[in-house]
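The complex appears here without one of its protein chains, the remainder shown in place.
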């Protein structure tokens, strides 16, 4: 029986399979389909300082091998999260990680500070890469200096594991990764969605109310994999791979490229049971290849 | 009968459908499948200063909704092109555009200067965006100052229409576009491939000999469309849209987003007759919507 | 609070083409069906379909607990519905269900159902349930032309059917909202259930307001998940953006913001 457990920073995961923010609600919605306790962890929907109504509809466009979304961080704000949602999810037998978003540096800090008080949340994922909000989000994540700054400000108030989620919409992902590690990130997760667009030629209009939106799904997997590999080689902290993972083979590709763990996003919409299937598939792969521990996969890509 | 003709700079096209460099050989290979004279133009494979053997194999990986390639500008050099290939293709009844590549600024200038002498070539496409070579290519295209510089150097020796082909692997495509226009580009074409990667989990090796390669096909269409729209709004010169165009609907999306013409790339591999089908499809669309001229589509996207 | 959801392989029992653009598909559940309610929908996975990526949502058209089946009434729009239309008897279809809320039962027996185009789909199931509760609704259906009116005889089993067509080829000429019952002072309904294109539903909501009748509408929206996690399907309501797939698809018309589409 191969060992699937993995440690990222101080974070201990029973296996490397997490679910991606914005694609898994607060986990509760999946309880009909899977045993949440089988997962390495879940990253819940973005939490911001205040209530946000998100963008107007339509918010979704299907595209070849994926989809565009422009949800825009809809959520009821951190106080609501702490009071109403946290009590419902704190006893999940898996790691519950909160995706922290904001429009200003102060907002990120405020949210992180409040989540820091929640005993059952072992880590936050700082979302400096949302392409669907006018202020904040990707604007922070696309410039090394501001990425470092916001990470550093949050680092000062957040004492547990600080994951920073990177945007792929940049010339050099390694440069941003280094800045963020410099700012105090314990772990990096990548990638968030790639900025894209779709048009309805009959209406001669954009499909999304916001014109552009974030591309996710298998279409982005090759780009995500390349970035994970670059960042794994470029920085010393552990990396969580995200982007178009639909099955265990995809997950293993990311781990070979250097990811210590992975997140399953859009795939949850098509098969809400997919995350546990990926856990099982990784185990089967290890067994078939007689590999004792999933740790041996991390960055094991042979490039000679 | 709607008017399909379009003018880009001094370049007159009988319709907005071109074929993309590296996916159409020198056009000759398609003569069995289509009448080349039906196309607005063809962009031939990259030409460099000297003979290049390109990268080792494997050079191709199939991925969801697309493919990765790492051909690496294999060609026999500009002198061979001028002597052996040009005579064979100069009488095509369509615009033949040469994709000019290099490792150094001097190489770009040398090639452009030699192509400038060829009467039957009305334009070159400066490829500052190839992700598959160690030097030159994307290295020029990802930094505004060097993009401007190489454009400017070529502009001095090249008298006909100068198209510059942009790389999508950047934080701000508009910034690069502006630099290149500043450097003297008459027309912009975008996008080249997005840098990606694929892994064979059984061999635990990259699929490509070069580890990373360029992603093309429908997977990149939303990103390409977004960039064309951004560049169309950001600069004044005409834009040629490229990326994942498989049919007339895709082509029309690009034109609505602001492309004055489009290039068909990877789709040629799956259906070597697709380019002419796209010409016919655009015509049918115009007729159905009672639009007199394809010019009316350019940038006609309604975003109110 | 919400009923348990399932992901199961159903078997195609019938696949009947009503006209070139519509078909009814009957699906057999692999285990006993849970309680299903009118207004709820299902998400189907479309196999072997390179141009579809996500599941496709369809309202439950009718349920037969005796045969452990439900039916869907589907309009062929694009790749996904086309692929589904060519499914053979005996083939499997993967289904997530039951999804969404349902129509509330009326506290009156003066009920009018209004369906436009493929919007009639959930109304058959609703009409059946109303009958079970001793209510015979009137059912107003509209279409462009006679040939767009589907399964009229089915509906007639459960109530009086009123018809409008835009070209006048059957029933009254015009849109459903032009029907003569709406020119009466006492049209004889206290509750309207409506499903169809947004502009139609908006107009119907206005009419309901005018007559001080209740009005529930079933909305559509672009859905990625269908079970509440992606927030792609929201609609503006008095309580802010709400998910059509969870808080809907059925909304009290008075609570809606009716965004432009």
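Every chain is named by a letter (A, B and C) in the order it is written, and numbering of its residues begins at 1.
We adopt the following convention: contacts are C-beta pairs under 8 Å (C-beta built on N, C-alpha and C of every residue); 3 or more make two chains touch, one makes a residue touch a chain.
Model, not experiment: these values are computed from the prediction.
Visitor: What chains on display are touched by the one that is not shown?
Guide: For the complete complex, the undisplayed chain touches B, C.
Visitor: Consider the whole complex, including the chain that is not shown, and state which of C:49, C:169 or C:237 touches that chain.
Guide: C:49
Visitor: Name every residue on subunit C in touch with the hidden partner chain.
Guide: Per the touch rule, subunit C residues meeting the hidden chain are 48-50.
Visitor: Pick out the residues on subunit B that sit against the missing chain.
Guide: For subunit B, the residues touching the absent chain are 22-25, 29-30, 32-33, 45, 53-54, 56-67, 69, 71, 74, 217, 266, 268-273.
As a working rule, only the chains that are shown with their structure count from here on.
Visitor: Which chains contact both subunit A and subunit C?
Guide: none
Visitor: Nearest chain to the global Cα centroid?
Guide: It is chain A that sits nearest the middle.
Visitor: Counting in whole Å, what is the centre-to-centre distance of subunit A and subunit C, each centre being its mean C-alpha position?
Guide: That gives a centre separation of 36 Å.
Visitor: Between subunit A and subunit B, what is the separation of their C-alpha centroids in Å?
Guide: Comparing mean C-alpha positions, subunit B is 34 Å from subunit A.
Visitor: Can you compute the centre-to-centre distance for subunit B and subunit C, using the mean CA position of each chain? Integer Å is fine.
Guide: That pair's centroid distance is 47 Å.
Visitor: Would you give the residues of subunit B that are in contact with at least 2 other chains, written as numbers and ranges?
Guide: Residues of subunit B never touch two or more of the other chains.
Visitor: Identify all positions of subunit C at which a residue touches two or more other chains, and write them in rising order.
Guide: none
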